[in-house]
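Note that this is a trimmed complex: some chains were dropped, and none of the rest were shifted.
Every chain is named by a letter (A and B) in the order it is written, and numbering of its residues begins at 1.
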Amino acid sequence: MALRVAVAGASGYAGGEVLRLLLSHPEVEIGALTGGSNAGARFGSLQPHLLPLADRVLEPTTQDTLAGHDVVFLGLPHGQSAPVAAALGEEVLVVDLGADHRLKAAADWEQFYGSPHAGTWPYGLPELPGHRQALKGARRVAVPGCYPTAVSLAMFPAYAAELAEPETVIVAASGTSGAGKAVKPHLLGSEVMGSMSPYGVGGGHRHTPEMAQNLTPLAGEPVTVSFTPTLAPMPRGILATCSAKAKPGTTAAQLRAAYAQAFAGEPFVHLLPEGQWPHTGSVYGSNAALVQVSLDEHAGRIIAISAIDNLVKGTAGGAVQSMNIALGLPEELGLPLNGVAP
Amino acid sequence: MALRVAVAGASGYAGGEVLRLLLSHPEVEIGALTGGSNAGARFGSLQPHLLPLADRVLEPTTQDTLAGHDVVFLGLPHGQSAPVAAALGEEVLVVDLGADHRLKAAADWEQFYGSPHAGTWPYGLPELPGHRQALKGARRVAVPGCYPTAVSLAMFPAYAAELAEPETVIVAASGTSGAGKAVKPHLLGSEVMGSMSPYGVGGGHRHTPEMAQNLTPLAGEPVTVSFTPTLAPMPRGILATCSAKAKPGTTAAQLRAAYAQAFAGEPFVHLLPEGQWPHTGSVYGSNAALVQVSLDEHAGRIIAISAIDNLVKGTAGGAVQSMNIALGLPEELGLPLNGVAP
């Protein structure tokens, strides 16, 4: 019998992408589509690419509209997930696309988000050691941020193998959909096309503590993260260029072996053959993450680069993958592995 | 038992897109991948977005490598399909992504392609009246050109309902993948980004006679086509803006009814609600065609606009849809209906 699934925030980019994936998921029946200010609108006017849902009407996000589902995906503004989840009951699988339940340290949450911490949920990055197990049977899932997904996949094998010094320098380029569908002047097409621009420079981006939280336990020592995000003239994709000083004596062969082992058997994370570097265009629309690593002998640094689609592996795909694991379904069900290229 | 399918020209954009679709097709097992100058290369270095095929090796396109398959897709240069198909035998389904077998009139072929005509095959545009029936059980299929697909879907209902005068003026914008993967200076990213440019102006584009061939039988009088293609700064998509003088007395209601009727029950062609116009971004990666039509009362013209993904409905998707019909499979099998947006 099909799972009945609701999506709150269905008119946004994250919610829309969850629906695109669920429409191909063989075990899912799509239930309520809810939203805020757009409630009452024909869904086809909001998400014209989702043809099978075009004649649906967006409902308001309320306890009533979300009731009666097996799974509820939440694409809500910060701070709203906890009360909605509480009202849904403990037996419903709630997958939070937002940030509310990602951070373990309340102090980090309060510093970066400026509101009281709502608690921590199982973290939807199954490739990170220990996390797949924690997701099995879970009824609450916090989907990782898009940048932490890309960065953690690129760097965790180096830390898990104790090959990297505990300071990581990251510069990541993201497509504009990562900034969401809210209209802001700097996100206008005229401003974005033909231009690269940094933002949140100097340690201020909210994804910074989430990266440190993911890498530190594997390193066995506190990992300092220097993270600079940039906005790239493309709708989708994250290219995360990460580096850290190699521990003394580290060899290229050790590094390669560590990455090969870390990703062995992973359905969605692929270590590319030597010499081939990841392009975000290769994972457009796909749940795959492509990773490559290299040792810069002259500078003594490990350079690890990953490419993901911020809306798929970085958000909606990671969410559906976590749903599959939580419910005991095959992990890859309904998830595209091939990118839409060129 | 799975169908065994080969793709000749697997390193090109059309061949790659056929493979992307076939990888999601439940009845297909992918056989030989063949190519020309790239033969011998690791497939992952040529099409890095097709992860499940990354470790394959591209074989040369020969009678031997293509033998032993149930279906063979041909993405070959003009003039090469006929001999390859002949060697494969009559029981093998051959789906030609190229132009060789699209045109009925040898004179048109010779004028626009400058070589002897190789004969006509059943035409893979099932939505065009009469063609779905002709595809059933076929063992040879000529996949339509990308522009003729977009234009024919936009205009045929007006002609079938005898509402349009027999001169159509078309301006279409295409993404760059329509020009293929061969490297030419004007297709460099630096030249293409930030620029719109026309080409083949003045009746010279090879798709012109194919459009006339599709519309004339429905109009019951010879349809003249004035076609101007333009290159748009995007990888995929065709937006075809078509117009014709309305026959005297034509009303907007008649027009709308004609289109609604023409597309009723079609799985992939959608007439949008009044006031909503098609965007190519809505069909990115999808086999859908979005159509809208309007009567400009002042100018007395019918304006019909369609949006397709040139590589899917315009090439590979149309090809797989035709394969499904030819083999008696469900027409929609393995074909995405949702676009990858934003």
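The definition used in the following text is that a residue touches a chain if its C-beta (ideal position, glycine included) is under 8 Å from a C-beta of that chain, and two chains touch if they have at least 3 such contacts.
All of these numbers come straight from a predicted model, not from anything done at the bench.
Visitor: Which copy number describes the whole complex, given 2 displayed chains of the same sequence?
Guide: 4
The criterion applied here is as follows: only the chains that are shown with their structure count from here on.
Visitor: Using the touch rule from the top, collect the residues of chain A that touch chain B in their complex.
Guide: 13, 16, 20, 23-24, 42, 44-45, 47-52, 54, 176-177, 181, 193-194, 235-236, 270, 272-273, 276, 279, 281-286, 288, 290, 336-342
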